[in-house]
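Structure first, then comments.
Note that one protein chain of the assembly has been removed; the remaining protein chains are unaltered in position.
First chain written, first letter: the chains are A and B, and each begins at residue 1.
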Amino acid sequence: MTTHATREPETLMGYDEALTHFDPVMGLEVHVELGTATKMFCGCSTTFGAAPNTQTCPVCLGLPGALPVVNEIGVESAIRIGLALNCEIATWCRFARKNYFYPDMPKNFQTSQYDEPIAYEGYLDVDLDDGTTFRVPIERAHMEEDTGKSLHVGGATGRIQGADHSLVDYNRAGIPLIEIVTKPITGAGERAPEVARAYATALRDLLKALDVSDVKMEQGSMRADVNLSLRPRAADAQDQDAVPLGTRTETKNVNSFRSVERAVRHEVMRHGAILHGGGSILQETRHWHEDTGLTTSGREKSDAEDYRYFPEPDLVPVAPTRELVEALRATLPEPPAERRKRLLADWGYSDLEMRDVQNAGVVELIEATVSAGGSPAGARKWWMGEPSRRANGQAQDVASYAAEVGLTPALVAELEGLVTGGRLNDQLARQVMDGVLDGEGTPTAVADARGLELVKDDGALEAAVDAVIAANEGVADKVRDGKLQAAGALIGLVMKQMKGQADAARAREMILAKLGQG
Amino acid sequence: MTTDLTRRSAAEMASLLSTREVSAVELTQAHLDRTDAVDALVHSYLHVDHEGALAQARAVDQRRAAGDDLHPLAGVPIAVKDILTTKGLPTTCGSRILEGWVPPYDATVVTRLREAGMPILGKTNLDEFAMGSSTEHSAYGPSRNPWDLERIPGGSGGGSSSVIASFQAPLAIGTDTGGSIRQPAAVTGTVGTKPTYGSVSRYGLVALASSLDQAGPCARTVLDTALLHAVIAGHDQLDSTSIDAPVPAVVEAALRADVSGMTVGVIRQLTGEGYQAGVQTRFDEAVALLVERGAKVVEVDCPNFDYALAAYYLILPSEASSNLAKFDAMRYGLRVPPAEVDDPSAEQVMAASRDAGFGDEVKRRIILGTYALSSGYYDAYYGQAQKVRRLIADDFSRAFASADVLLSPTAPTTAFRLGEKLDDPMAMYRGDVATIPANLAGVPGMSLPSGLSDEDGLPTGIQILAPATQDDRLYAVGAALEAALLERWGAPLLTRAPDLSQGAVT
Partner (left out) sequence: MALTRDDVAHLASLARIDLSNDELDRMLGELSVILDSVAQVQQAPTEGVEPMSHPLPLTNVTRPDVPRPSLTAAEALSGAPAQEQQRFSVPRILDLD
């Protein structure tokens, strides 16, 4: 019988204190749901949100007699992921059956890979906040299938405890999963939580760039399990690796990048308190609670839960040719970290500016704008301006907001072009942007419709300058006397007279010239 | 007229249909009548589909009348072992755990029968989940041997063999994992082939041991068997282990029926000691006959065959334990609550249902397989058995270097009495010693009648084995031997079987 721990707070040791006594070692297991059109072993659609049990067939329902057939894009995605993680790709590997019983498992075995993963021995370099790089070693990436989904009925919270029965939908059963497992991550020290989060984020970015999944942790297309153990801190740092690993616990239900970081931190503090008090760690699976920031005990995890793995006899081995592997390697996008370094060099942003555009999620938009003829600085200014402000106001990311209102990179480049081409100044261009975001049309169309245009005609400008000088002789005299700053007020008045549609620089030039300072 | 029709071969029936001397409806009705007359004695069937079969027959007659292009076997009725899924017809696998289950899909083999226009008469009896050599492990009672109703018709496919031998159907689909087509054929005086592994789709064949199972044709003559083989064989996209290659020319080979110039190899390990005298005698005579017909005979040595039985009874239970895990009372099949438990959990319901729904032999093999796969034991048992498998495949390769086909008696004994081996599982398993090697290596094998044994007057069978994908050789040799034996006997062996329509034969 499984015991469910109550939510009594466990004793925690202070984080910093724990790090003086112990060295944390982590492992992360990430499951990625592929965005293929069909399931891993049958042709059922994977479209999200279908009515229950309308996307099933004898194969994914586990009906007697049904047989699996491998999805070729599942294999290709697995290889591409492996390559992007700098892994070796197996020349020959098999699927294996992982045997255990659970009502959401149609066959009561999962078709997975055991000791022959398709990709193994890789790494991912992740950038930390301080600009340093940490290399996370990857043990393997392998192919497997997802389970059905259960609704637990009758309990108070819809959770499994206290439910009196469950309702199972097998639409999700058989959807391709790629499991990515790190080797024990050592050497992170007190930065372990940050490293864990950085790894999860970097992995997400990489998978997104590969276009294999929509990788949304909140929606379950990317799931992370966090493993943590502590070992005594060695007196001498170079002796640390010789210290044997401690007993680890696995934490599930970690549903965001922030939770990954918090869960690592919490487990360090929890293990620390137990070990420092002379106790020993129970090897178990724990459940993360985002609301309380605590883990609670799940079931005891025996390291060799007897899954009785054996090679899947209904499937034949997968032996990717080196030609295929190289062809897939050629389809890999530039790794996000390298891309960022290249853009930084090309665009000339500062690190802070780069960080800002990344956090705002506008890097691709800027790239596209530059491709469409905009300047890097201009593209950054425009995308980080009103569009970002309005997107944030609607709690949306900029890209989807822009798509909604029809603001494309090409249009932003067009807007910038109107400024560099002299038709608009910055202030007028802002008005035009407002118009575009309000749905009035393209920048050119908006400028036309609103009659926004810098007046090029020197005659009109000269008339305005003369009028302003005449009406402000006192200020004009100051300028004549050499106080050039005073010209600012005159320029402002000229601009006001010209309804903003004047080239302020030209106006200044003219004013100074007329007052003997040009 | 009715009795005459059911005594014909499928080839003859096909001919009568094509010349419209007989309609498909008449032919199907004749067989259904035969079933009404004798199946209470033989118990070949678990389910007879009177309505469906006649409707399918009617449809064929209509298409023939309309001048449509029809398959040569269109209108020839057939029975299907109850381990292949048939949409709309119950499929029990001989088990209580699937009592009343009606599949929502057809096995590929069944689809091909339907496409050929062959009316499906019903589902035949089998040892539960095809685990057995006597059909005594069927949850619905055994089938009986038409030659002697107190004896086994073979297993696991005793329903398919007895349905043919009792003239209730001219053709049947069986499945063979360790001999379950060939051994029943041998003990009932009929013909059956286990095709090359991968040459007949397993989609819809409820898996026992995935790397050993094959569906195959059962009939009364070698030519009929070939005709059916040609209908069901061929690549299937829905089966990853299916061979993508043309079906070997089995019908042509059966028609050719020529062994001149061929070398036949007698397997030293599968003859002599341990084989019933009458079985051995008929075998030796058959080999001599082949020599008379132009074959050369050699002896071949397959020393690792001595380990075949042990390897098989490790590999099969291991794969079966995993294949049968899906029967857990959650999505289909029997669901029973555990006794004296209020508010049972899903796990408890699973365990109670599986205990109630599975018979003893199935439970034995599941436990054995679970053990063989478990951590700590995998290398010594399952892992080791897979290595022995390779040794056996290598023995075959070496043997086929010096012979075109290999020969042995199909089974060590004739049909034993019902109940005789039920208390001794190992004794039951030992009956498969000659048929198992072919499943382990994936090579094709056929059994055809070699005569009746002197001591008990019961049918004996001779097994022919060929290299993988060379199934046509079975038919060339089998047809040649069949013709030679027919000449010697004067009439087909089955004419000497008791007349069942007279009631129970003591």
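Following the convention adopted for this analysis, contacts are C-beta pairs under 8 Å (C-beta built on N, C-alpha and C of every residue); 3 or more make two chains touch, one makes a residue touch a chain.
These numbers were taken from a predicted model, which means no experiment stands behind them.
Novice: Can you tell me which of B:L27, B:I366 or B:L418 touches the chain that was removed from the display?
Specialist: Within the whole complex, the residue contacting the unshown chain is B:I366.
Novice: Kindly state which of the options B:A37, B:C93 or B:I243 is in contact with the chain not pictured.
Specialist: The single option touching the absent chain is B:I243.
Novice: Among A:P52, A:G187 or A:P333, choose the residue that contacts the chain missing from this document, as touch is defined above.
Specialist: Of all options in A:P52, A:G187 or A:P333, contact with the hidden chain holds for A:P52.
Novice: Touching the absent chain: which residues on chain B qualify?
Specialist: These residues of chain B touch the chain that is not shown: 101-102, 104-105, 197-198, 211, 237, 240-241, 243, 304, 307, 309-311, 313-314, 321, 325, 328-335, 338, 343-352, 354-355, 358, 360, 363-364, 366-368, 370-372, 374, 377, 380-381, 383-391, 393, 425-426, 429, 440-442, 468.
Novice: Even though one chain is hidden, which residues of chain A still touch it in the full complex?
Specialist: 1-2, 4, 36-38, 42-45, 51-58, 61, 63, 69-75, 92, 94, 101-103, 150-154, 160-161, 163-170, 252, 285, 287, 298-299, 301, 306, 308, 310-311, 313, 315-320
One rule holds in what follows: only the chains that are shown with their structure count from here on.
Novice: Name, in rising order, each residue of chain A that touches chain B in their complex.
Specialist: By the definition above, chain A touches chain B via 58, 61-70, 97, 99, 101, 103, 106-109, 164, 166, 168, 304, 306, 308-310, 313-316.
Novice: Under the stated contact criterion, what part of chain B meets chain A in this complex?
Specialist: Touching chain A: residues 84-85, 91, 93, 98, 101, 103-105, 107, 202-207, 209-211, 237-241, 318-319, 321-322, 325-328, 330-332, 343, 346-347, 350, 370, 373-375, 378, 382 of chain B.
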